[in-house]
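Read the structure below first, then the notes.
Omission of a single protein chain aside, the complex is shown with its protein chains in their original locations.
The first chain written gets the first letter, and so on, giving A and B; residue counts start at 1 in each chain.
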Amino acid sequence: MAGPIALRTSSVSTAIPGATAESPWVKWLLIALTLGFLTLFLFVPLAAVFTEALRKGWNAYLASFSDPAALAAIKLTLLTAAIAVPLNLVFGLAAAWAIARFNFVGKNLLLTLIDLPFAVSPVISGLIYVLLFGLQGWLGPFLAEHDLKIIFAVPGIVLATVFVTFPFVARELIPLMQEQGSEEEQAALSLGASGWQTFWRVTLPNVKWALLYGVILCNARAMGEFGAVSVVSGHIRGKTNTIPLHVEILYNEYNFVAAFAVASLLAILALLTLAAKSLVEWQVRRQAAAPLEPTPAEE
Amino acid sequence: MKPFRLKQPSVLPGFGLTLGYTVLYLSLIVLVPLSALFFRTATLGWEEFWRIVSDPRVVASYRLTFGASLAGALINAVFGFIVAWTLVRTSFPGKKIVDALVDLPFALPTAVSGIALTALYAPNGWLGQYLEPLGIKAAFSPLGVTIALTFIGLPFVVRTLQPALEDLDSSVEEAAASLGAGRVQTFLRIILPAILPALLTGFALAFARALGEYGSVVFISGNMPMQTEITALLIITKLEQFDYPGATAIAVVMLVASFAILFFINLVQWWSSHRYRAGV
Partner (left out) sequence: MSIEVRNISKTFGAFTALNDVSLNVPNGQLVALLGPSGSGKTTLLRIIAGLEPPDAGSGRILFHDEDVVDRGVGDRQVGFVFQHYALFRHMTVFENIAFGLRVRPRKTRPEKSAIRDRVQELLRLVQLEGLGGRFPSQLSGGQRQRVALARALAVEPKVLLLDEPFGALDAKVRSELRRWLRRLHDEIHVTSVFVTHDQEEALEVADQVVVMNQGRIEQVGPPAEVYDNPANPFVYGFLGNVNLFHGRIDGGQARVGNVDFPLPALQAAGSRELVGYVRPHDIEVSREQTGPDAIAAVIGHIHGAGGLPRLELERLDNHLQVEAELTRDRLRELALQVGDRVYIRPKSMRVFVEGQPLDYQI
């Protein structure tokens, strides 16, 4: 269910000449409609974040970050991403190796199941952990007995984040590795390389851009997730609030400048993510185009 | 007869390790927690379940969620198509940046989208102040919910359509033109049928995403029970009242709806890859 996130690597010439071209006024009408629609729905909201954040000037903007609760939220968000991203990275690599390199019964089912978290509402993603670990949950009594707290505590936030970012890395790697095939790995093995050497020296370098891309997306979602985390967090200021939750609290307290200031951090993260995505797509496109370069003549 | 094999032999190592880890991690993070939802519902009993999910307040939330999601997905189907077409077929200064920014709703945390859209469409907001005198109430109304759901669904339609449009063989259009078809005829008879599966898929993806959306909607919707309360919020409200059975039952309804759409998408994909292969 993540239509937009697959790497887009094809680049097709845009102008189609002759009989199949639109007349100029149709073309400009389309461009105007596109820009108008995107301005209304994308650019203006984005601009609003920064404008509202700076409404009372730089000092008020910067002051929003000196609040200990804001700092705690930033810390918790970084911690959450630092746990969730590596976990899903390792999973993505393992899943891609198993699925893209071997043929086995149940492969398609496995692929569908990996995508499942994308089809689940963020709210439900949080809810399922409450049902498992909450006070009334399956393991609730056991956890209470041993004085372990998962829901309304950091572990719950991490778990919910791992769930919603679960497929990102795997989804980027699997199609790429399927397309690349395993001949290079076979070649490495035939040259005497061990399994690990093959993985580190051949497989990993070949998928590094897609891997990076998956990690970037995974990280963006991990830091920005709101619904799932909201359910399991308990909203304890300075303790179980991530940046998005802190934004919500500030907003509901009518502290708009601070809310938008903290939100602007996330907006910058989003813009960096998009920039990184474009960079990676450009790299992949460049690599894919390489064999098409004019090759030097034989001898 | 050869023995049935679960896995084709391969010279590459690591199958057991990686598949084992994949299945274990998948089970721990996804399958076991998700199954908890269904087991929990099963303990409710049918009547209790039905009483919860057919409660008027819950039904009103379905109506709003499905209605606004459908409206948003339809708007995206139309405008997303125009955006995708323009990005693929025309060139204009700054196109690359515009192209990159189409993913913004996907990259921007939903809470940020939510407060930004609210700031714009509130009665005293940037855009809301001009709508108010016209008698249009954008924020804190079903219209606001639709706006938010349109925002978050846009990239799904555009990004599904773009590759399909890029893959269109321009010589087919040239052939149509050479046979005397006008641009409109070519579009309706050649282009539209070719990209219909992608359009349907993008529409369904946007719709599915909108159904479960929470963050970008709760700020702009106003959350008035029976009027502007979406189902995802209702689940949270029930949870906060420690009404676990209520939250669980409603969640199951939403999850089944999501899976149905997922199934529909797979059906479309299957259809699009098989529709011209009859008899082969």
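The rule we apply is simple: a residue touches a chain if its C-beta (ideal position, glycine included) is under 8 Å from a C-beta of that chain, and two chains touch if they have at least 3 such contacts.
Here the structure is a predicted model, which means the values were calculated and not measured.
Shown as candidates are A:188, A:211, A:232 or A:250; the residue that touches the absent chain is A:188. Interface note for the absent chain: among B:9, B:93 or B:180, the touching residue is B:9.
In the full complex, chain B makes contact with the omitted chain through residues 2, 8-9, 11.
Within the complete assembly, residues 183-184, 186-194, 197, 201-202, 205-206, 287, 290-291, 293, 295-299 of chain A touch the chain that is not shown.
Convention: only the chains that are shown with their structure count from here on.
Each chain gets a centre from the mean of its Cα atoms; for chain A and chain B, those two points are 16 Å apart. Every residue of chain A that touches chain B in the complex is listed here, in rising order: 1, 3-6, 8, 10, 12, 14-16, 18-20, 22-23, 27, 30-31, 33-35, 37-38, 41-46, 48-49, 52, 87, 90-91, 93-95, 97-99, 101-105, 110, 113-114, 116-117, 119-124, 127-132, 134, 136-138, 159, 162-163, 166, 182, 185-186, 189, 195, 198-199, 220, 223-227, 230-231, 243-245, 247-248, 251, 256, 259-260, 263, 266-267, 269-271, 273-275, 277-278. Put simply, chain B touches chain A in their complex at residues 6-8, 10-15, 17-19, 21-23, 25-26, 29-34, 36-37, 40, 79, 82-83, 85-92, 96, 98, 100-113, 115-117, 119-120, 126-127, 150-151, 154-160, 162-163, 166-167, 170, 173-174, 177-178, 183, 186, 201-202, 205, 208-209, 211-215, 219, 232-233, 235-236, 239, 242, 244, 247-248, 251, 254-255, 258-259, 261-262, 265.
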